[in-house]
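What you see is the complex with one protein chain gone and the rest in place.
The first chain written gets the first letter, and so on, giving A and B; residue counts start at 1 in each chain.
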Amino acid sequence: MSTRRVIDVSELPHHDFDTVDPVWWGNNGLLAIETSMFVILIVTYFYLRQNFTEWPPPIALMTAPLNPLPSLGPGTWNTVLLLFSILPIALADLSSRRGYRAGAQFGLVICLLCGAGAIALRAFEFPAVKFRWDSNSYGSVVWFLLGMHLTHLVTLMSETVLLTIWIFVREFDLKHRLDLTALAIYWYWVVGIWLVVYTVVYWSPRWL
Amino acid sequence: MAQAIPKPVQLVDIELTEADIARDKREMERTWRRPKGLWGFLVETDHKVIGLRYIITAFIFFLFGGIEAALMRIQLAFPENHFLNPDRYNQVFTVHGTTMMFLFAVPIVTAMGIYFVPLMIGARDVAFPRLNAYGYFVYLIGGILLYTSFLLNTGPDAGWFSYVPLAGPSYSPGKRVDIWAQMITFTEISGLAGAIVVIGTAFKMRAPGMSLNRIPLFVWAQVVTAFMILFAMPSVMLASGLLASDRLVDTHIFNPAEGGDAILYQHMFWFFGHPEVYIIFIPALGFISPIIIAFARRKIFGYTAMVLSLVATAFIGFGLWVHHMFATPLPQLGESFFTAASMMIAIPTGVQIFCWLATLWGSKLQMRTPLLFVLGFFTIFVIGGLTGLMLASVPLDLQIHDTFFVVAHLHYVLIGGSVFPLFGAFYYWFPKWSGRMLGERLGKWNFWLMFIGFNLVFFPMHQLGLKGMPRRVYTYLPETGWGNLNLLASIGAFILAIGVLVFIVNAISALRAGEVAGDNPWAADSLEWATSSPPPDYNFLYLPTVSGRYALWSQTDKTPIVYGLSTQKRETLVTSVIAANPELRFDVPGTSIWPFMVALATAEAFIVGIFTPWAFPIGAVLAFAALAGWFFADPDHSNKKVIEQTEGHRPATQPKELRAEEA
Partner (left out) sequence: MRSKYSQLLSPGIAALAALTSTACSGVQSALDPAGPQAHNISRLWWLMFYVCTAVFIAVTIVLGLAINRSRKISGAEDLAPELEMPPEAETRRRNIVAAATAFTVVTLFVFLVASFFVGRGMSAELSAKQGVVVEVTGHQWWWEVRYLNDDASSIFTTANEIHIPVGTPVTLTLKASDVIHSFWVPNLHGKTDAIPGKVATMWFQADRPGTYRGQCAEYCGLQHAHMGLIVIAESREQFNSWITSQTQPAIQPSSATAARGQQIFMSGTCNMCHAISGTEAGSNIGPNLTHIASRQTIGAATMTNLGDHLSQWIADSQKIKPGNRMPPHNLSPEDLQAVIDYMQTLK
């Protein structure tokens, strides 16, 4: 009489990787939002270009070059550094999945160094643009592109710092291994988006 | 790379005595008990509480928006009226539109999802309860910001859409437009948070057996809307953010004198703005289906077509935005594309209406108040949709754009398409929220007063627009001959207002002495009716499974329940996206102060950011600290803090076996 048919789920795990855990969906939802923001900003960049015959616009100074393209130096080094950083984060990602704590720790520390370097180089990229944010609409949109990406670099670094501390100081438990793989996705995204922004800001005015 | 599951999930027959059930209930009641007092308000993460907070707050904003509308109708009732001076009127119409669109419509329809999606899919909470709580606080702060400024006579006055250059630094000095821009940020962050919550929940937390083709149409509508929010809201956040930046730190994105572009703002705003109205409309389509199912005592005809129509509407909705800009100097060939798309979107909506008509035809109809509001939707929304086709045509639009014809159209589609179904939803689900039925007699008065009042206000506006009356005018000359129709509209407004008042009276009297509702007063089909009214804190004592699209109508006593989730800590079930196979025992975070702390940091950044850009780095540091707490402080899965608060002693520490499962 009191027999009940049931599905017994008491042996199911609490966490799992990739699409199994809701965190993956939340994370990628946030990345979808941020991708939309960048797409619209990039469209804005090309839209504003229609209002100019010279792009970047000329600087009104006798001594300035007629076509003040952003200097390639800091931006290109930054791209190299960020591309390189894929290696340590991939190491941390794989180590996390396999439960190999030392690999994750090592990878994260290198990532921290790369991230700090990227933020430092970004500080040099802003003056490389040759216009201030309030000079004209070109300056405004390029500072916004670089600035929004900088915000993501800072957020990424903050998350990495906290997770690194945890993994050194507390247990290498499944939940935080899972969090690390989520961080890795964010890291890949930040690098990937940078490749697009870098091409748009530094190369599109040279090619188009 | 998923871990191998230690043992397969078992389908077994077990002994479940009355004593077992009573013991489980006692423990669940303790584990899911709600916190009390002010601290309780700040730390609550239960989706039902958050959902009701949103609904009640949004309804209060609806009343405020209604008062603003009444003020406008008084001013416009007679030509050259002096009830409101132009500055005040311009603030009133701006705040009316802003309130209705950002503080009422979107929050309330997504709040219905926050409350009902977990219940309808057989879960104990949403996938991200703390993000959910954060979304509410940010929304509330944004609303308070707007109304504080409005009551201090510094309310925004450049329209709910805030076009540049009027809203730019040269032509809108002071902080009015900055307040608007930051309020947008708050409400959009809240909306985006809600969208992520809905997607995570609907995808991953459905009851075993609820495969994609068995998901209730209400939930489909919420999921489609959530995806629209993800891709549309960033556009307005950028538009308002770039506007704020132009005003605060002299960027030139929209300044034509330095190569910026005024039309760019319109593109950015309407790329959001058009999907926005579908974000408001599509959830309402999700209210209509369950109401028709329950009162026609029938499954919906054409479920697959209905789902595909929702998806098609969402997709096409992203391709219409230029129809708000036909009067600007854009190339005509491009504009024709948008005419075609704007007409094409009538097709999926038409399919939905035809399927509903096919469901109603020959059914066993119970004419109760929720169904009345749905019928009201049919007539009013169809008129709005038809006038939309007129506006879609470029040459005709050039006459009626920016006139009262558009005011008529937008209210027919938004009130007909969203508010009427919403009121129907109130009457349908009020018993589930409160355990009481709303009165039927008062319900009918409510409906008819709203229906008649609404048509009296807005139908004459079609003619006013054709007779040359533009929008956003605080008065008009007597020679125009617009006086009679305006007076008629103003009279209608008061009838509509009385209708809304009848609703409030109905709700209050029902809460006090309404007929007690059981678990399932409508004998409806979906899972929220499988638990008590109101639901217990843990939603379901044992999570249900489903064997058909209409869960309670296809249930038998052989239909299994879910067993094995802990009663000592908060757990719910995570299942696979397509077939809803059980995958994880998900740890639901308990009460938490961190959402409130992050909301405070957000508030600092965007409110102080009205005055200085340094607010942002400071806000970033504060947010970092609060987020560190959010992600790294131990979550209270076993409800220790609330048990301590309510029972006055620390509960026993977790048994070792439960802790070992974490690794």
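We take it that a residue touches a chain if its C-beta (ideal position, glycine included) is under 8 Å from a C-beta of that chain, and two chains touch if they have at least 3 such contacts.
Quantities reported herein were computed from a predicted structural model and do not represent experimental measurements.
*Asks:* Quick one: which shown chains sit in contact with the chain that's not drawn?
*Replies:* B
*Asks:* Write down which of B:P460, B:P560, B:G590 or B:G609 is the residue touching the left-out chain.
*Replies:* Going through B:P460, B:P560, B:G590 or B:G609 one by one, B:P460 is the residue touching the chain not shown.
*Asks:* Among B:T154, B:S211, B:S363 or B:T646, which one touches the chain that has been omitted from the display?
*Replies:* Only one listed residue reaches the unshown chain, and that is B:S363.
*Asks:* Which is it among B:L42, B:L375, B:L442 or B:V577 that touches the chain not included here?
*Replies:* In the full complex, the listed residue that touches the missing chain is B:L375.
*Asks:* Which of these touches the unseen chain: B:G40, B:P169, B:G319 or B:G481?
*Replies:* The single option touching the absent chain is B:G481.
*Asks:* For the chain not shown, which residue from B:G350, B:G518 or B:P613 touches it across the whole complex?
*Replies:* Reading the full complex, the residue touching the unseen chain is B:G350.
*Asks:* Quickly run down the residues of chain B that touch the omitted chain.
*Replies:* Chain B touches the missing chain through residues 85-87, 90, 158-159, 163, 165-166, 170-171, 256-257, 261-263, 296-299, 301-302, 305, 327-329, 332, 335-336, 339-340, 343-344, 346-347, 350-351, 353-355, 357-358, 360-367, 372, 375-376, 378-379, 382-383, 386-387, 389-390, 392-403, 444, 451-452, 455-456, 459-460, 463, 466-468, 470-477, 479-481, 484-485, 488, 523, 525, 548, 550, 553-554.
Convention: only the chains that are shown with their structure count from here on.
*Asks:* Chain A touches which residues of chain B in the complex?
*Replies:* Interface residues on chain B, with respect to chain A: 1-3, 5-7, 9-18, 127-128, 131, 192, 195-196, 199-201, 203-205, 208, 230-231, 233-235, 237-238, 242, 245-246, 249-253, 255-256, 258-261, 264, 267-268, 271, 542, 545, 558-565, 573-574, 576-577, 582-587, 620, 624, 627-628, 631-632, 661-663.
*Asks:* What residues of chain A sit close enough to touch chain B in their complex?
*Replies:* 2-22, 25-26, 29-30, 32-34, 36-37, 40-41, 44, 47-48, 51-52, 57, 97, 133-141, 143-144, 154, 158, 162, 166, 171, 173-175, 179
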